[in-house]
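In this view, the complex is presented without one of its protein chains, the others remaining in place.
Residue numbering begins at 1 within each chain, and the chains themselves are lettered A, B, C and D in the order written.
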Amino acid sequence: MHGAQAGTDGELDLIKAIPVRHPGRWIGGAVILLFVALAAQSLVTNKNFRWDTVGKYLFDVLVLQSIGWTLLLTVAAMVLAITLAILLAFMRQSENPLFRYVSWVWVWFFRGTPVYTQLVFWGLVSVLYPKIIFGVPFGPEWFSFNTQDIITALVAAMVGLGLNESAYLAEIFRAGLKSVDSGQMEAAEALGMRRSKIMWRIVLPQAMRVIVPPTGNETIGMLKTTSLVLAIPFTLDLTFVTNTIANRTYLPIPLLIVAAIWYLVITSLLMVGQFYIERYYGKGVDNVTHKPVKATAAAAAAHAGGTPNSSGTVKGQQP
Amino acid sequence: MHGAQAGTDGELDLIKAIPVRHPGRWIGGAVILLFVALAAQSLVTNKNFRWDTVGKYLFDVLVLQSIGWTLLLTVAAMVLAITLAILLAFMRQSENPLFRYVSWVWVWFFRGTPVYTQLVFWGLVSVLYPKIIFGVPFGPEWFSFNTQDIITALVAAMVGLGLNESAYLAEIFRAGLKSVDSGQMEAAEALGMRRSKIMWRIVLPQAMRVIVPPTGNETIGMLKTTSLVLAIPFTLDLTFVTNTIANRTYLPIPLLIVAAIWYLVITSLLMVGQFYIERYYGKGVDNVTHKPVKATAAAAAAHAGGTPNSSGTVKGQQP
Amino acid sequence: MTETSANPRKQGADVKPLVSIENVHKFFGDHHVLQGIDLQVNPGEVSVIIGPSGSGKSTLLRCINLLETISAGRIYVHDALIGYRERNGRLHDLSSKQIANQRREIGMVFQRFNLFPHKTALQNVIEAPTQVKHQSKTAAKLKAHELLEMVGLSDRANYYPAQLSGGQQQRVAIARALAMEPELMLFDEPTSALDPELVGDVLEVMKSLAKSGMTMIVVTHEIGFAREVGDTLTFMDDGMVVESGNPREIIANPQHRRTQEFLSRVL
Amino acid sequence: MTETSANPRKQGADVKPLVSIENVHKFFGDHHVLQGIDLQVNPGEVSVIIGPSGSGKSTLLRCINLLETISAGRIYVHDALIGYRERNGRLHDLSSKQIANQRREIGMVFQRFNLFPHKTALQNVIEAPTQVKHQSKTAAKLKAHELLEMVGLSDRANYYPAQLSGGQQQRVAIARALAMEPELMLFDEPTSALDPELVGDVLEVMKSLAKSGMTMIVVTHEIGFAREVGDTLTFMDDGMVVESGNPREIIANPQHRRTQEFLSRVL
Partner (left out) sequence: SNAEESPNNGSDSSTFDPSSVAKDDALIAMLPAALKDKATLDVGSDTSYEPAEFLASDGQTPIGYDVDLAKAIGAVLGKKVDVHTSEFSTILPSLGSKYDLGISSFTINPERSKAVNFVSYFNAGVLWAVQKGNPNNFSLDDICGKKVGVQTGTIEEDPDVKDRNQKCLDEGKPAIEVISLKNQTDVTTRLVSGSIDAMSADSPIIKNSLQKTGDSLETLGDVYDAAEQGIAIAKDDTAFAKVIEQVMNKLMEDGTYTQILKDWNNDEGAISKAVLNPTASK
């Protein structure tokens, strides 16, 4: 009734079905395209945008320098924030209740208050505390600094942005660490690895898969947040410089566009970077050429039961 | 040699071991506490902070009203952003390449440009496009609005914040949807459920576990971002109102503190809300009273093999 | 266990098959995974498929349920062509709505259960009836309690999957599929993710289903089950049907070398 | 398979036990999970533990490896008290460093493998030797290749766990544990997450390990393995040792009703 007569006919009658038509989708698409086209057209033709001025200042040397400063601030603040966030996330999991508590308060405070206010305070720190004195509290003074000499505008900007961001990232890292299977921790413990090593070598690298996308969001956000360093005041970043030009020429819109274009360019580069970082941390998980032998292999990474070598051993055997 | 003599001795000699001492930890903790104490002390005693002024304006009726507006803006913008983000995340997974592409461009554009610039444009929309005309493009006009009548400052503020935020949330939602096991989708398909139903009833509720914490971050961020609506200009939010008072009284620091205190209060409330939302969406997964019969039960949710009824059936049987 | 394969209803020569798989091929890229499968399953019959890993058993089940599209051949369930509409000699894809409709008639139970973790056992079972068939919640719940009773879990209705053992989860998955009152049930290694002690419960439920006359296609490694419950046994290898027939005969007397090898490993 | 239990080295009456578990109790809250376990394992012996789900088998293994702390009793491995230092008649907790040192002497293989998914098979195996024992990478790799050869996976060294079958993953996990050159290996149902076809490979490796003289405590449902390889068989139920002795005798002739019941279900 049924048997092994398959494969005997030389030519296969492959199914080439006529796809379902989705006119609604294409109309929807067309409407969207139309809107985009209209928006683009009015963007180009509306004289308020003054594309000549945009062109003139896009590669202005001041603007180009300010991009450098903006990038420096972004990178420095994110590096500081990531370092602190890892520390905070580890502290949050510590056995020492004091560490856990400090970590919680830190996140609560820095997430809770506006970064602008924080930056104002970092700018005022030398006003509020003109000298930083190291010594025994209520006792002798060892040595002291003029705060102004240490906390320059650049340092204040980096520290202010970094500390604020660390609170947001700490939450992201916390969620990431939580997402790693507890079996990983146990397996590493059973091998005699110590907790700090386990965190660094086993848990964190796996958590990165979950951590990277929201951190990308935060980095792109930070790029724009740097414009708030005006509060310190730090006056070399992209927004400040384009604002200054706008003030001089009374042409704010084209200069906002100049800034927006540059932010967009940097964001695009960051998104490319994020793509590669995501891919790096996906190694062994996302970007492996799975052999989906099991229909449900994708279901459980822990039991990713592929048997890549079992098919093929019987190749060509005709029953 | 060994048998079932256990449990025969009436009294158990429970292990009460002397814990390992961690002097380093306690010193670290003490140093942190000391710093906190010093910071608090100087916060209270530094006359620059003018706590009398803080007290005076903390419950000022203008400030209280502005909190209402700030909350309204935050909630409205987040609701809009979440709605759009879900749509964008679904579009990103759509079979229609046009939808995928539009979704990508949207995220790229709104994440890439500064929200301040976007808000300026929303404020200017009535200038750039004085009339919104519905009709056949290049053909007859059906009806038209004065843009000013529709896009009031409040609407512009909500739309501007919401659209920008939607791009960030779309990334978060995308990552969340990706985190749901593909087996869930297949199981629902096999039951004959349609794609949109599967998304709403099966995939999204499970993705929420991953989505809620970063969305909490974003909501808390949004609370502070509302201060940028001055660009529209919308002049009733907390930052604007406290700034105005500061300008009038020449006391910027205490009024920044007033604003910071209120932001901190609202953030704390939001964090409480987030806790409950996280718990709600953790139902069946996080907040179930697992019976960890399997040592490794936590390892694979897909195979959460607890057998809650198998122990106990043999209770009291002495071999 | 009573041996039920002598049931004349199932063996009648003039019975129209419920499932008819005709020369089905499936490619994944260049990989020719199904190389012309023919298989018929009569109403009320239990058709057991065995075969080594990678031989295409899961793929075949997934093609029947439209989780994969076939590359060539035809699959009919109840005389309806699966996945396509034939008009003027040409095949047209079905719309997603029509595909969903076809799937409703076919229940599937997966190796890894795939219960919805955010819903209780009861909610898992009533999900599809209320959402797909638009039954009232009360009616669906009534039916769901019956089904949970049947799989021996009436006292676990309000437990979340994470609170159930593997065997209990798999039984809920069966109840969930049955709630749609399918004509055909597909089982893809429903016990292979279970510890040996938990396997029995699930096999018990499947046996009683078979006795109640449900048409079933079962991919399994449980040779005992195949022998006791199966009406036909099909051995697949390398995307082809190697041998097919009465389970006891094949298990006792495998004709092909591959079948012999395979059975010696599994038994 | 040769039957190795007559090996006189293992049965000598004056041999000091490598593992000595003395009246161990474990509470989870009010739940008395281990109710006074006594068990001795001599050097080179294979001690198999069976018992129904929830009887405390995993908990016992985890206590030996300090993944859980015991509530009462003592566990000695190689005459060293596990987890504590006794001084002036009082117990002191060991520091995390000392605990890590004790764990190095004990290898553990989990039911769900728990390989590090972001590392290849080779990297999984050399992780602990390089990071814990501070071996050079070259030396560790050399040893790792030997071990992978031993478990039959020399050609899979650079595969990520996701690219390996369940059986292959479990064999890598065994190699990973062996790389630390432990005196004692603990196996917690190492085959129960595997499909029947994949079980064989892992059992093969365990048999050869046993033959090489490794001391092993194995929790398993594979009665066949217990009979062939085990030197002693212990049946646990409800947190107690019900019966213990020569595997073949117990399997053929269980003395207690619970043991009989259990064996009838599993066999």
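By our rule, a contact is a pair of C-beta atoms (placed from the backbone, for glycine too) under 8 Å apart; a residue touches a chain by one contact, two chains touch by 3 or more.
Quick caveat: nothing in here was measured; it's all calculated off a predicted structure.
One of B:54, B:241 or B:260 touches the chain omitted from the figure, and that residue is B:241. Within the whole complex, the absent chain has one touching residue among B:55, B:233 or B:273, and that is B:233. Shown as candidates are B:96, B:179 or B:249; the residue that touches the absent chain is B:249.
Contact residues of chain B toward the unshown chain are 48, 53, 56, 60-62, 120, 123-124, 126-127, 130, 148, 230-233, 235-236, 241, 243-253.
One chain of the complex is left out; on chain A, the residues touching it are 48, 120, 124, 126-127, 148, 230-231, 233, 235, 240, 243-244, 246-253, 256.
Methods note: only the chains that are shown with their structure count from here on.
For the pair chain B and chain D, chains touching both partners: A, C. Work out the mean CA point of chain A and of chain B, and you get 16 Å between them. Computed from the mean C-alpha positions, the centre of chain B lies at a distance of 43 Å from the centre of chain C. Residues of chain C in contact with at least two other chains: 52-53, 96, 110, 112, 114, 165, 193, 195. For chain A, residues touching at least two other chains, in rising order: 181, 183, 293, 296, 299-300, 302-303, 307, 310. Chain contacts in this assembly form a complete graph, since each chain touches every other chain. Residues 65, 67, 96-97, 100-104, 106-108, 110, 112-120, 127-128, 131-132, 160-169, 173, 176-177, 180, 193-195, 198 of chain D are the ones touching chain A in the complex. Of all the residues in chain C, the ones that touch chain D in their complex are 52-53, 165, 189, 192-193, 195-197, 200, 221, 265-266.
Touching chain D in their complex are the following residues of chain B: 1-8, 12-20, 293-296, 299-300, 303, 307, 310-311, 314-315, 317, 319.
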